[in-house]
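Removed: one protein chain of the complex. Kept in place: all other protein chains.
As written, the chains take the letters A and B, and residue 1 is the first residue of each chain.
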Amino acid sequence: MASELRPLWEREELRAVAGETLRPGGFELTDRAAERIGAVPGWRILDVGAGLGATVSRLRSRYGVEAWGVEPSAAQLGLGCAVPGLVRARGDRLPFARERFDAVFCECVFSLFDDRPAGLAEFHRVLKPGGFLVLSDLCASNPVPEDGASCADRAEPLAETVRLVRGHGFAVYLLEDHSDRLRDLAARLAWIGEGVSCGCGRGLGYFLMIAKKQGA
Amino acid sequence: MSVIKVPGAGADGWKCGHCDREMVMKPVELTYLNSLFNVELPVCPECGYVFIPEALALGKMHQVEQLLEDK
Partner (left out) sequence: MEQAELRQWEHRCIQEESPQCVAACPLHVDARECCTLLAARRVDKAWAVLAKTMPLPGVLARICDGPCKAACLRKDIGGAIEMGALERFLAASAKPAKPPRPLPRNGKSVAVLGGGMTGLCAAWEIARKGFAVTVYCAAPDVGAALPEGVLEGELEAMDRMGVTLERGVEPTSELVETQLEERDAVFVDSDAVSDAVLNFGEPDEVTLGTNRLGLFASRPGEGSPVFQAAAGRRAANSIMRFSQGVSMVKSRELEGPYDTRLYTNRAEMEPVEPVAVGDGYDEPRAVEEAARCLKCECMECVKGCVYLKHYKQYPKVYVRQVYNNEAIVRGTRQANKMINSCMLCGLCDTVCPEDFAMGEVCLEARRNMIAKGTMPPSAHEFALRDMAFADGDKCALARHAPGADSSEYVFFPGCQLTATDPGGAERAYADLRNRLGRVGLILRCCGAPARWSGRESLFRESLAELKAAWEGLGSPRIIAACPSCIKILREAMPEAEIVSHWSVLSALGLPGTALQDVGTLAVNDPCAAREDGALRADVRGLLDALGVDMVEAKYSGELTQCCGYGGLLNEVDPALGEAAAKARADAVDEDYVTYCAMCREMIARTGKRAMHLYDLLYPGDAEPGARPAPGHSERRENRVRLREKLLRELWSEADGVSAEDFEKIWVECTEEGAAAMESRRILKSDVQKVLLQAERSGKHLVHGGTGRFLASFRPVVVTYWVEYEPDGDGYLVHNAWCHRMHIEGAQP
């Protein structure tokens, strides 16, 4: 029963079916974004909601970039201790100076932010001028009450997220629908009886957005 | 424009049957596909009938035609 009380993303079962990345699409969307923004050695990239540090590790080993990660969960950080560059912090209060990063990745966690506008303001602050925000997340077709603990319960309609991102000094550079990857993850979870409880497939979608910091 | 002298472009024993005159070598204007050449050829000095030898028509002249067609 104890495991039932922990959030889904901290559960072993999820890691077993979703892999290290704990999100729809796995590294595919990370790689897609990294290649699209042209990440090269010498870049500094921040991963917000780094979990076990899988994305940080991927960005370092595959793209040769100086990747950092912030993760508020001590439990997750403990498991990912071998990965350099992981820091315990909340996404809406980043312990970095302004204009430090060429890109900020925020994969499948933005919907969990208590204060999304504050988070976006922080992303904007730490990005260099012209830097990239890579956002992949669930989205809902209708507004839902923001009281659930599951990411599915808190998903925003995509148009709302786009409006919010634009309103915080970003231009949307690429927006792609990847709902098929969410369906794939839902199908995998169904094998371990979690398909319904996580809400995957209840008219939810998944998107990849790349936005570019506007102005100085 | 300089006059082109083609080796072997002689009268080969032909003369004008109408005027009964020996052919003489004279510049003749030949045109093809917007190109113009002044070529020295056997011509009847009286009526101006021009002789194009078989070897010239099927040899050099044909090569020039093909070249111009591919330009």
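Definition applied: contacts are C-beta pairs under 8 Å (C-beta built on N, C-alpha and C of every residue); 3 or more make two chains touch, one makes a residue touch a chain.
Predicted model only: the values in this text are computed from it and were never measured.
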Q. Residue-wise, where is chain B in contact with the chain that is not depicted?
A. 13-18, 23, 28-33, 36, 43, 47-52, 54, 57-58, 61-62, 64-67, 69-71
Q. So which bits of chain A touch the chain we can't see?
A. 31, 34-35, 38-42, 53, 56-58, 60-66, 82-85
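FYI, only the chains that are shown with their structure count from here on.
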(Q) Based only on mean CA positions, could you tell me how far chain A sits from chain B in angstrom? (A) 84
